[in-house]
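Complex shown without one protein chain; remaining protein chains in place.
Chain IDs A, B and C follow the sequence of writing; residue 1 opens each chain.
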Amino acid sequence: MSLVYAGTCCHSPAITSRGEMADPQLRRQLLEAFDRQRRTIEGAGAEAIVMVSSEHFANFFMDNMPTFSIGIADEYYGPIEDPNWLKIPRTTIPANPDLSLRLINQVMQSVDVCFAQEWKFDHGMSVPLHFLTPQYKIPIIPVNINCQSKPMSPLHRSWALGLALREAINSAPEKIALIGTGGTSHWPCTPDSGKINEAWDRTLIDHLINKRKDALLAYTDEDTYREGGGGAFEIRTSVCIAAATEEQTGEVWFCEPIPIYATTCSILSLYQQPLDLLT
Amino acid sequence: MSLVYAGTCCHSPAITSRGEMADPQLRRQLLEAFDRQRRTIEGAGAEAIVMVSSEHFANFFMDNMPTFSIGIADEYYGPIEDPNWLKIPRTTIPANPDLSLRLINQVMQSVDVCFAQEWKFDHGMSVPLHFLTPQYKIPIIPVNINCQSKPMSPLHRSWALGLALREAINSAPEKIALIGTGGTSHWPCTPDSGKINEAWDRTLIDHLINKRKDALLAYTDEDTYREGGGGAFEIRTSVCIAAATEEQTGEVWFCEPIPIYATTCSILSLYQQPLDLLT
Amino acid sequence: MSLYYVQKLLYHLNRDPVQQQHFFEDRDTVFGHYTLTEEEVDALRKPDIGLLYVMGVNAQLLMHYATMSGYDWPQYIQAMRDGIDQYGPVREGLYAMQDGKGAI
Partner (left out) sequence: MSLYYVQKLLYHLNRDPVQQQHFFEDRDTVFGHYTLTEEEVDALRKPDIGLLYVMGVNAQLLMHYATMSGYDWPQYIQAMRDGIDQYGPVREGLYAMQDGKGAI
């Protein structure tokens, strides 16, 4: 039993690049929630963070588009974006290729993940890491779900990935935290950028913390695109974490639309290690 | 019901590059078997060939190694090897991206295939195509299974891919042939190149034509490597076709070790459309 | 599938500062490495961000090309809106369904 914490968080690049332009009180609350997640991960003694994100053409293109991929490099690197724009300095990020290999071999029993021996993190990884492990002290195992380019895999396969990750994590001796990061409604970089469908976001988040599998798997890409925009295809990452933590009801630590960040920002806590399992 | 034929064949580059150096009678029998497979595919009216192969670092590397991938390009290109060495002229190869998209979307319901909008065929595709559709008249849907670089997915997932491909093919209106191509025992490009484990090969082929799922899925990579060499990891491609055609007993059209081709060459017919389904 | 190569070129530029430098020094040579139509080369050369958007280029790629071509954010958003006014709705890809009228 080595999953020590699981949750989700937002990764809008505006949280760092346009940070100060938001309502100060909302920003303070968001950063406090990020910090609570950081302290919880550290307090649980996590020796690695498995981070499930959706990258934005930093590593993967349609010449060879992985549906699911897990990193197995000696170290990672990021952010790939201009650090002066993103306001996150470029750095190497620690890895654990031995743990990666064990997780991949286990996940491959039921889900057909690809592997990547190089990975340049974009804001999808770098923004959460900046808040959750600002000193980059905890090794990261990056996991990617294709949420950018059709054909995309159906949501029930992201659910299957979550189950497989949980089983793999539980079979590792290390204490591991699992974080999903991806959008609620947003229309990134398009003329509709800044549009937010708060009602749709709040319903989704309610399904996520209550682990309503049927409701979550009922989302179709057509509905999601209409109601939540292209960025909302990233709900695959949160659905994955909900599957991995189905046995517990989660908590909303923060959930508010922040227009200048172009999305509803949320921090969800989806799994905390039960007291009787604490070592 | 649109699967009109399925089989497997060998793809050793020596069949074309060192063609005339083999025992003439064995070569004649091998080419006759290839030609029988070609005529059967054409006679069945195949409008596309789904070809499941294992490429050799022509398109995919460990920076982004797909476990399973399906091509979705407008056209393909090959061979990537020196055409004077392989003795197959370079050409474009017809595709059917619309059919690719339908197959991928269907396969993705149960197997997490990647997609590739470019693909340079190496001998793994080009040698079979040279014999099975020498005029390149039939559109190809390339499918790749990673058989080169660890971590590799377990055999039962290649079985699952076969089932998913069969279901997807059956839901398409086109008449489709399904060909698997990959090695029996061989130690390609290593100091052991030329070694052949005929007994191991014949047992494997007996399991394949009799669709003995349990026996096929009992092969471990450790045993396979010891008995069949690195090239034998490619049995994943034949296992995939056996899964897709489980309901019929197959036939051996050719199976002989040919030392100068560095492997046991085989042509297996694993599915023929039942007479009552012929249109 | 020519749109594919427009996007592949932008993907390469975004990932690799060296290729980016080569591109801005000698664009025609770089164009020659990709299978592009004349309309695409023209739209890339100008650049006509609005037309590239209407052609269907994914905005996660297009945004970076606009930035490296000197557009700030409001200019980039406006260029896409102008593109729709001038060339009509997005022709293919993800945004073919989007109204593009904008939110803010």
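One rule holds for everything that comes next: a residue touches a chain if its C-beta (ideal position, glycine included) is under 8 Å from a C-beta of that chain, and two chains touch if they have at least 3 such contacts.
What you see is a predicted model; the values in this text were computed from it and never measured.
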| item | value |
| --- | --- |
| Among A:29, A:91, A:117 or A:248, residue touching the chain not depicted | A:117 |
| Absent-chain contact - pick from B:24, B:173 or B:191 | B:191 |
| Touching the absent chain when the full complex is considered, from B:38, B:120, B:156 or B:212 | B:120 |
| Touching residues (missing chain, whole complex) on subunit B | 56-58, 61-63, 80, 82, 85, 120, 148-150, 187-196, 225-226, 229-230, 259 |
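Everything below uses one rule, namely that only the chains that are shown with their structure count from here on.
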| item | value |
| --- | --- |
| Per-chain Cα centre nearest the global Cα centre, belonging to chain | A |
| Subunit A-subunit C separation of Cα centroids, rounded to whole Å | 28 |
| Subunit A and subunit B, separation of their C-alpha mean positions in angstrom | 37 |
| Residue numbers of subunit A (touch at least two other chains) | 62-63 |
| Junction residues of subunit C, two or more chains touched | 4 |
